[in-house]
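What you see is part of a larger complex, with each chain still in position.
Naming follows writing order (A and B), and every chain is counted from residue 1.
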């Protein structure tokens, strides 16, 4: 680690499978357009219930990445 | 979604297997007597340790459901 500046964005990942899959879905989506993802922090864990079953697991997380050239993007 | 009123109750689910199973146990128990469960929110995650092993995973969650006729029940 050096004198880098990082930006954190807030995402909500969802999954029919479970909590870790919901997190991985969000990280994978972020990785499609952001290089240099460095870490995530779980902010909130929820889920949707349909017919008495958990239909979707939803995890709100912050994802941090190194800013290279466009900080507000 | 429409102009419904929802009620949230607080439950603690426990499981020998893991965190998601503890959540599912609590949701299943709630579903035995409440129709129209809609969502859950994780409030706290804990566990009991016995002989150096995690014996029970415990998750405190709030479960929300549509009120149909008796709001305080």
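Keep in mind that, in the parts below, a contact is a pair of C-beta atoms (placed from the backbone, for glycine too) under 8 Å apart; a residue touches a chain by one contact, two chains touch by 3 or more.
In this text, all values refer to a predicted model and were calculated from it rather than measured experimentally.
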Full complex stoichiometry in copies [only 2 chains shown in place]: 12
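Rule of thumb we're sticking to: only the chains that are shown with their structure count from here on.
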Chain centre separation in whole Å, for chain B relative to chain A (CA means): 24
Touching residues (chain side chain A, partner chain B) in the complex: 18-19, 44-49, 52-54, 57
Complex contact set, residues of chain B against chain A: 19-20, 23-24, 27-28, 31, 37-42, 63
